[in-house]
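The complex is shown incomplete by one protein chain, all other protein chains being positioned as in the whole.
Chain lettering (A, B and C) follows the sequence in which the chains are written, and residue indices restart at 1 in each chain.
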Amino acid sequence: MTLTSLDAMAASVPDGALLAMPPDNSLPSVALAKALIRRGVRGLRLLGVPVGGFAAEILIGAGCVAEVETSAVSLGEAGFAPRFTAAIKAGSIVMRDCTCPAVHSMLQASEKGVPFMPLRGLIGSDILKHRPDWQVIQNPYGPPGDEIVLLPAISPDVAAFHAVMADEVGNVWLGRRRECATLAHASKRALVTVERVVPGNFLEDERLASGAINATYVSAIAIAERGAQPAALLDEYGFDAAYVADYARMARTEAGFQEWLAREVFAQAVAAE
Amino acid sequence: MTLTSLDAMAASVPDGALLAMPPDNSLPSVALAKALIRRGVRGLRLLGVPVGGFAAEILIGAGCVAEVETSAVSLGEAGFAPRFTAAIKAGSIVMRDCTCPAVHSMLQASEKGVPFMPLRGLIGSDILKHRPDWQVIQNPYGPPGDEIVLLPAISPDVAAFHAVMADEVGNVWLGRRRECATLAHASKRALVTVERVVPGNFLEDERLASGAINATYVSAIAIAERGAQPAALLDEYGFDAAYVADYARMARTEAGFQEWLAREVFAQAVAAE
Amino acid sequence: MIPTSDDRRAQPGGPNRPVEHALEELLAVCIARLIRAQPTGHIAVGAASPIPAAACWLVAKQGAPVRLSLLHKRSGNPFTEGTRELFDLTGQGRIDLFFLGGGEIDGQANLNLIGMGEWPGTQVRFPGSFGSAFMYMMTGRTILFREEHSPRVLVERVAHVSAPGVSAPGVFRRGHAQALVTGRCVFRFHPERARFSLESLHPGETVASIRAATGFDFDAADDVPQTAPPSAEELALLRGVVCDEMLETYPEFCARVFNRKSAA
Partner (left out) sequence: MIPTSDDRRAQPGGPNRPVEHALEELLAVCIARLIRAQPTGHIAVGAASPIPAAACWLVAKQGAPVRLSLLHKRSGNPFTEGTRELFDLTGQGRIDLFFLGGGEIDGQANLNLIGMGEWPGTQVRFPGSFGSAFMYMMTGRTILFREEHSPRVLVERVAHVSAPGVSAPGVFRRGHAQALVTGRCVFRFHPERARFSLESLHPGETVASIRAATGFDFDAADDVPQTAPPSAEELALLRGVVCDEMLETYPEFCARVFNRKSAA
């Protein structure tokens, strides 16, 4: 069991790391994203699994990000992600557009220890044209002319997500959000924030085991209460639409975003000290 | 919710079907295997996921099986599977040897709707030499000479396994035995025996959802109490080692096997009527 | 004239428009009819728009044996293997119908969810293509939906193809667009000739007004019918049991469109 503080966890993410995170509907660690902004991390390469949400948006806005590989960056109901959009227009980040199942497949390739994974679709899309790292081969099991895309395995340096709880041996539980398990399997390190640490061992409980990630894949755990907010956390708490709408309004301008950052990221740390 | 009887379920499996089943440590429906023997099914092509256990052994012994594709057929602690061994020696079944992860990968290829999946290992093994349906290609993401095996997708006609319970909308729950979920996803039909049917909807319960298989993949459900026995069922009941040891002793000879069948398969049906 | 956001509740008209209704309700009913027009076992619905979700619930509440997988449903989310399960399910060929939109949609049913200007959208950047480059080719069929019907959205040729409307021979593809539903009309798509034809006109529209609002060329018969208005029964379902199902995921939409005054 490798319990650490949120700040120590953020400090362990080096500048330039390939950092993979789920979006708002699948347990992002917004708490860690804010801690990374406070730590002043730079040059992150973000992987949105399979898209980017609020956490990706604020990291981009705060200048922490050099590259983004994902299928979209969106604030969901609150619309476009304004700092992401501004960064693309300004050319200040490199964007590698994906399609959602490609992200999953590239991670599953790493999960299985194979160098690539095939994927249907994509042929005829400009997304493929802009991915020289994706190869197209004749399907060796298909008729002549049946081409298929091969996607290279991707192994993030760091996976970050928020789980409901950790047990005393370092397993974490996040129920049906199994994409986070694949992400942990595929990544070199998995940093997990949790609401709480509980006694026992999830693997000894048949009801909890299937929603657990074995500690073998978990590099560090930090307690961050309401650490997914404004995103929802299963049946623990709901999406904070008002918070995101307020953000979206303020982040229309760089000045408004900086004001938001000061209030919601930097002031929070001072308050917590 | 598609509740049926065990006999009707067995009757729905046509002669010659490609039938996939997990082995003794991952929730076989031994009840359905026995019902299939009583129904007199013939010409089954069995896929052991990833190996065959007690259910495969008795189906082979009863003459229901034409072909077996798997990585092993074993009775675990009770040793070699005597009727499987006899059938191989007699040449009465076609055996296609696999390696465990290949079975999983071929099913995952179907799960993902891709025509093949790569797998490391295997090169230099005679298993590969005897699988002309498995291709070897140069890894397009590797250095020259880095060859890798491509396995074709396999989609069983019928998947059969035993779950703990079904809910009132036809979801089934089997906890951490997620290979059965992949099997259901990959197969044209999934036949599931369960201990019991319970009210509610597993998907509405965060604790149960991650161990559930959505009803969309489940073709039929039949109640079969202790339907995995002699195999264990999670925390519901343990492995019946004495039953298997008794079987292994009797099945050393064809005559002994027939005596066992009469007592443990055919007489059981009469008793149940 | 098309209804605007300030004038959404159309006035009752002749025998075909017996009940006052919102444009959103008309569009949901349009989509529901397109769903029922073909055998449809399993529909997946993204969060993109509540109108397709309303259409699916309407079909279900009308008694069709359809399974709905709503991606962003928080309680009772259908996927127990995380977000990849939708794509796997679709890869398996189990999804008969999906919905897509686009920042731009062109006359060959190509979709642009990337942006305008140089790749990756240096002039206008849309959020991104999500799973469209896969879903559009792997689902049984797709209903395209975009409420805004203007030459800006419906273009001759999209700036960037997120997902292609048709594919070259030999490319593995399960289905195409069935139709494109907008705030002004319904287009049917003909993959064999990669062209839309005008299927029906929403109230106030003519073939000429559609041509004026559409950047791509399309086929039109001499007598394009009016889009049939929602029946009283359809509206009652929408405002009642459909609204009930949608309240958790789309509270704002339900308040704005269904208003609940109608159901009271």
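The rule is short, and it goes like this: contacts are C-beta pairs under 8 Å (C-beta built on N, C-alpha and C of every residue); 3 or more make two chains touch, one makes a residue touch a chain.
Just so it is clear, the structure is predicted and the values come from calculations on it, not from any experiment.
**Q** One chain isn't displayed here. Which of the visible ones does it touch?
**A** For the complete complex, the undisplayed chain touches A, B.
**Q** Which one, B:L119, B:A190, B:A209 or B:A224, makes contact with the chain that was left out?
**A** B:L119
**Q** Which of these touches the unseen chain: B:C100, B:I137 or B:V169?
**A** B:C100
**Q** Considering the complete complex, identify which of B:G76, B:P140 or B:G256 is in touch with the unshown chain.
**A** That would be B:G76, which touches the missing chain.
**Q** Just the residue numbers, please: which parts of chain B touch the chain that's not shown?
**A** Considering the whole complex, chain B reaches the absent chain at 22, 25-26, 49-51, 70-74, 76-77, 80-81, 84-85, 88-89, 91, 95, 97, 99-102, 104, 108, 119-128, 130, 139, 142-148, 176-182, 232, 235, 238-239.
**Q** Take the complete complex as the reference. Which residues in chain A touch the chain that isn't displayed?
**A** Touch with the absent chain occurs at residues 110-114, 178, 181, 185-186, 201, 203-204, 209-214, 216.
Just so it is clear, only the chains that are shown with their structure count from here on.
**Q** When you check each chain against chain A and chain B, which touch both of them?
**A** Intersection of chain A and chain B contact lists gives C.
**Q** What chain lies closest to the overall centre, CA atoms only?
**A** The most central chain, going by mean C-alpha position, is A.
**Q** So, comparing C-alpha centroids, which chain is the farthest one from chain C?
**A** Farthest from chain C by mean C-alpha position: B.
**Q** If you average the CA atoms of chain A and of chain B, how far apart do the two points sit, in angstrom?
**A** That gives a centre separation of 36 Å.
**Q** Measuring centre to centre with CA averages, how many angstrom lie between chain B and chain C?
**A** That gives a centre separation of 42 Å.
**Q** Mark out which residues of chain C touch at least two other chains, giving numbers and ranges.
**A** Residues 75, 77, 79-81, 87-88, 91, 138 of chain C each touch two or more of the other chains.
**Q** Going through chain B residue by residue, note those that touch at least 2 other chains and give them in order.
**A** 112-114, 178, 209-211
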